[in-house]
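With one protein chain held back, the other chains of the complex are shown just where they sit.
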Amino acid sequence: MGKRTIIPFGPQHPVLPEPVHLDLVIEDEKVVEAIPSIGFIHRGLEKLVEKKEYPEMVYVIERICGICSFGHGWGYCAAAEGAMGVEIPDRAEFLRTIWHELSRVHSHLLWLGLLADGFGFESLFNHCWRVRETILDIFEETTGGRVIFSVCKVGGVRKDVDADTLKRIADTLENIKAEIKTLCDVFLEDVSVKNRLVGVGYLSKQDAIDLCTVGPMARASGINQDLRYNGHGKYLEVGFTPCVEEQGDCYARCKVRIDEIFESIGIIQRCIEAIPEGAIDVPVKGKFTGEFITRMEQPRGEAVYYAKAFDPGKETNYLERMRVRTPTNMNIPAMVKTLQGCDLADVPMLVLTIDPCISCTER
Amino acid sequence: MAVFKMAKVVLNRLFQKPATLMYPVVPREWTERTRGHIDIDVDQCIKCGICARKCPTNAITVDRDASTWEIQRMQCIQCGCCAEVCPKKCLSMAPEYTTPNTIKVVDKFDIPVKEKPAPKAAPADGAASGEDGLKCNAEECVYCGLCAKTCPVGAITVDRGEKKWEVDKDACVQCGACVDKCPKKCLSL
Partner (left out) sequence: MSEKKYAIQDIQNIAASELLERVRKLKEDGYRLAQACAMNREYGQDLLYSFDKDHILLNLKVKVNEGEEVESITGEYWPAFIYENEMHDLFGIKFLHNALDYNGNFFVTAEPTPWNPKK
């Protein structure tokens, strides 16, 4: 048995994408055990419900994370609307679905860029982000912000998008599909990339079920779990197919996310064809009542949102408790399991493969 | 054995113009809806203070005695909440971002003092004024008249001698200033 050393990895490290700390127990270049440690950017945002009334709380919740920002805003609004029993108009639901799927495309392009940066392929990283700029321009044109949209509110959405702009969005997405396909071919076919991804970080289906993994991490190990089936948004109306792979290694997770980009572009185009005319919001007045728990399929996996008002008779404009459980929170045990037995050089790959978003995890 | 897959992309981009902009020499083009900064039309402002109350980051301060409206530019998160709730629609969102600076910029605007409009003849209804809008709890009210003095649009009439409290529902902008001022906490929106 070789000598064991403990190497601290993070939160500051040139290759690490997120501020997570890992204590790696190394035995001759192989990682034997990994102990995670988070808490470096805990802001306690959930406690701000005591200070901000429920219509203003959405601005706090959507700033939990920059990449999954719209998902959090939608989740909070859905939980608040469910608790108060508010039905929002169809057009608002379609617009929210379109923005969320655009969020998914931009998040996966961002992740592909970071993955390329993780194994040293700088030019591929920059090209992925260049293509992502087209999506950010769409966001700025329709909502006013590139990263934080502030367009979801309790009761609907705040801005409408006219038919010409929607048609232009559909055409733009059709045009960038060819560019995305060329970049994704590099990920999936190039021999130097495949050497870094195939066979690395294997997670079997039984392990994925025991560790309660969510999102593309679970779908790459053969579990058909996609929260878009639970009826939120307009996914079931326009139809979609979840992307599932069987191999369970880094290559499979990369392939799942690439397939999801093209699937999302298809969903957006179908939504644009099916969107009805109508109002985009309903007025919501009065104190906050009720209790509701709901879930969203974010780019990284399943996110749980729970909103609770004060007991009946003591209701106010403030929530009593708001809980956001983000997907990375659930995938950290899976990351720890895949790290056991890997090479030291593969550690950044494996940390990136769960698509970590530590600012979501710690709120 | 697929090698040099990236070569096609690199060669294509070699003969195209760069994707980046020579900022700040070449200025950025904003879109119509870009949320850059807040502009105020001082002639319309009635200093009701709803924007200051609703601002999620408390970036706006409304001083009614000094008649000023100030905004801390670096605290503002450009959400547009104030522009939506302003009853006179004097706040609007303009596309240019605040220029980066080494000090925290605070912009102060002087609101021209206007004549308060004379309170209109109140409707026949007594203290109760329907489901929506301002309500006064007649048992608690002492008819001190503070709410009428605080009201920026002069919508409340209080008669101490006759023990009457009335609100003009058309003039009331539901800013909530009277609710905060009432010493007996008998007003509610």
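General observations
Each chain carries a letter (A and B) given by its place in the written order, and its residues are counted from 1.
As a convention for this text, contacts are C-beta pairs under 8 Å (C-beta built on N, C-alpha and C of every residue); 3 or more make two chains touch, one makes a residue touch a chain.
For clarity, every value in this text was computed on a predicted model and none was experimentally measured.
Taking the complete complex into account, the chain left out of view touches A. Of the listed positions A:I6, A:A163, A:C212 or A:A279, the one in contact with the omitted chain in the full complex is A:C212. Checked against the full complex, the candidates A:Y202, A:F262, A:F292 or A:Y318 give a single residue touching the omitted chain, namely A:F292. When the omitted chain is restored, the residue from A:T5, A:S37, A:S123 or A:N175 that touches it is A:S37. Along chain A, the points of touch with the absent chain fall at residues 37-39, 42, 44, 47, 78, 82, 209-212, 225, 227, 229-232, 236-237, 291-295, 302, 304, 306, 308, 320-321, 323, 325, 329-330, 332-334, 362.
Throughout what follows, only the chains that are shown with their structure count from here on.
Centre-to-centre spacing of chain A and chain B amounts to 33 Å, using the average Cα coordinate of each chain.
For chain A in complex with chain B, the touching residues are 52, 55-56, 59-60, 63, 121, 123-124, 127, 130, 133, 140-145, 148, 150, 158-159, 182-183, 185-186, 189-192, 285. Residues 1-6, 8-10, 13, 19, 31-35, 54, 56, 77-81, 84, 93, 132 of chain B are the ones touching chain A in the complex.
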